[in-house]
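Written out below as structure tokens is the structure these notes cover.
The excerpt is restricted to a subset of chains, each kept in its original location.
A and B are the chain letters, set down in written order, and residue numbers restart from 1 in every chain.
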Amino acid sequence: MPSSSFSTNMRFKFSVLAIILEVILIALFGIFVRYKEVNIYLPKEEQTLHIELYPFFQDVHVMIFVGFGFLMTFLKKYGFTSVGINMLIAAVGLQWGTLMQGFWHMKRGEIHVTVKSMINADFSTATVLISFGALLGKTSPVQMMILAILEITLFSCNEYLVVDVLKATDIGASMTIHAFGAYFGLAVARVLYRPGLKKGHENEGSSYHSDMFAMIGTLFLWLFWPSFNSAIAAPGDPQYRAIVNTYFSLAACTVTAFAFSSLTEHRGKFDMVHIQNATLAGGVAVGSCADLGIQSFGAMMIGFVAAIISVIGFKFLTPFFASHLKIQDTCGVHNLHGLPGLLGGIASIIAAAIKVEHAPFHPVSPGMQAAALGCTLGIALIGGAFAGLILNLPFLGQAPDQNCYNDSVYWEVPEESKQLVEMPSEQDTQRFNVNM
Amino acid sequence: MPSSSFSTNMRFKFSVLAIILEVILIALFGIFVRYKEVNIYLPKEEQTLHIELYPFFQDVHVMIFVGFGFLMTFLKKYGFTSVGINMLIAAVGLQWGTLMQGFWHMKRGEIHVTVKSMINADFSTATVLISFGALLGKTSPVQMMILAILEITLFSCNEYLVVDVLKATDIGASMTIHAFGAYFGLAVARVLYRPGLKKGHENEGSSYHSDMFAMIGTLFLWLFWPSFNSAIAAPGDPQYRAIVNTYFSLAACTVTAFAFSSLTEHRGKFDMVHIQNATLAGGVAVGSCADLGIQSFGAMMIGFVAAIISVIGFKFLTPFFASHLKIQDTCGVHNLHGLPGLLGGIASIIAAAIKVEHAPFHPVSPGMQAAALGCTLGIALIGGAFAGLILNLPFLGQAPDQNCYNDSVYWEVPEESKQLVEMPSEQDTQRFNVNM
């Protein structure tokens, strides 16, 4: 493979792109974004800056930066990228998301920021971080910044369609965030398929301490998921139900994930991949129905099923996807966000069909829920394939196959660590870095 | 030692037990547990879903899963179990605790969940996690699940006795959680005594990074302890006092713990065991009196004494317990939860005797406080001994002595780590794993 085809030196590509992007963001904020001013002539519900949601916002904020960031640090030599580029994507995304979501709800040509819009901006970044999980180890920071812009744009359109046009219920965003982010990411991964990694890669695995770091991510996601699912629920009963349902769904999911992790391994040992991921599937799957009157045992049933499909997915589907569908899903986001997201959508159709209690003035219909699920999947898959084509452009700093899953391509890595982790392809890295 | 006596393969034992347990839990929730509906005919105090307690709940939630979980990761090869099985126990426990505590306060045959009941459910798991600290490294996941069920059942009875029958004050649960969990765990440890570990075990120690991970646990426990002690205090002055008292008790305790850690080591160096644990003793010890009018200097005096007895306990009592009383207390829970819990109970007796200010309508009497302490210790010791006998059943997956304190018995451990940490008993592990 000629070294000229891989120019991983990001010095000017990345920095110029990032600076231009940030300047544009500041300019757009200067034109469009203003503080909200409380207008006493507005309906009461709109007379608020939503400061009361600030603790919910902070929980979601921790999930985005610590939760998603550390969850991906399980790879033994890819922690800097996991937690660092996660931070970069989220910082870009929350600014872009504020604009994209704001454009659909402008008042007098202005986008008004409140604590609620900050929660929604953080939410919008979650879709890209989920997709990042599928691509982890195989993309450059330049590619990921471009992906953030593309994906959040499409996410905002789909969210508007689902919530404002179809009036579907999806309070915890099983569909609009989790399924969307997962299938978008899988479509990108399909286009960016690397045959050279067909037989795996020596760095595509964890070390003891990288697995420990990943558990920090798992736990902060797990703990604050009730806030994720209830943050923008209607105050009172719906928000209370979202908290309670998510709490019990996750608890049931966790016990079941441990059970199936042990059951599917012939020596009965737990697999850290399952514990780090499948324990969270109950939070994803209960999302669409979280504020409905499904009772705690209904939530627990959803968590129970979510854990099973998630472990089974990790065990059997991910290898199948890699070998037969040419989709290399590094973190297994299909099993944590894709399948449980689908399950959440289906659960919301069932809940609508059996007419469980819902938020006042927000009836749910099975048809609209099904339409929401369908349009989410369609936009995600087509949008992801389109984004993949753009990311496939050859000058975006992709690493060659042998340098995948290795921080040292894009990061200064401490000298001793390079030796300690015995980087075998250091020469190659050097070779490719001198280009450009 | 014949390998037949140790069958650590958990494949069917664990998974079947866990699945059956979860199905039973879902069924019981289906029968008994319902959302609370606000009834305007109820007294005002009961007309609430306690959403205002949600930030307190989240702090307690972080303590249970991140705090307790990471605090135990100090062992060099036992981090997966510490943080993973901690998560499993808490997930089982919070479901069971909701039922057990709910049974004592049912309305019309229903258990009503609120944010407050979620805090109490999390609290109930703390007792098992404390006992887990005493047993760490020497029990199987199957044993721990059984222990969770047994201990939470007895905890709920004792709590009902202390709070509803004796009407004792114990807002931060120095007695009902900390002393109970510690002495219950010590009684179990006594029954499960392993003579083979009399001279210590090469894996019963920390590594540099495992000590760093443990500090994550210490800090999140330390930081959110004011929430632990004030979460279910009466709103207004009592809750405010619980926050302030715990804040200053911990600060005084921390300075004193550093002082005595240095003082008791002949070269004057700090010992990580003390810093990780004894700094927290002030939170335990101030618990029973937290909402009383003891003033901040009273709280600081409690923290000061707690640090001293905790460091002294680690230095002299834990070795004595192991050598003379045949109690192997891995994490030294006696010094963090047992002795400071006793101190908390005694402080509450003194506070009652000198008639410090208390919550309105909740007078405290020295006699009732003493009775609460006595009945807590009695139930914990007898219940723990009983639980130990059950856990001693030979088919529950215990590891042989030489494989104690080693994740690889029950977990898939990354290959390179096995070598990196030079597992000497890998052959033995293999040998025992092939059974069953």
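As a convention for this text, a contact is a pair of C-beta atoms (placed from the backbone, for glycine too) under 8 Å apart; a residue touches a chain by one contact, two chains touch by 3 or more.
From a predicted model like this one, the values you see are computed outputs, not experimental measurements.
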item	value
Homomeric complex, total chain copies (2 given)	3
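Simple rule for what comes next: only the chains that are shown with their structure count from here on.
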item	value
Chain B to chain A touching residues, read off their complex	9-15, 18-19, 21-22, 25-27, 29-30, 33-35, 49, 51, 54-55, 58, 61-62, 65-66, 69, 73, 79-80, 83-84, 87-88, 91-92, 94-95, 113-115, 118, 141, 209, 213, 216, 410-417, 420-421, 433, 436
Complex contacts: residues of chain A adjacent to chain B	55, 59, 76, 205-209, 211-212, 215-216, 219-220, 222-224, 227, 236-237, 239-241, 243-244, 247-248, 250-252, 254-256, 258-260, 262-263, 265-272, 275, 279, 293, 295-297, 300-301, 304
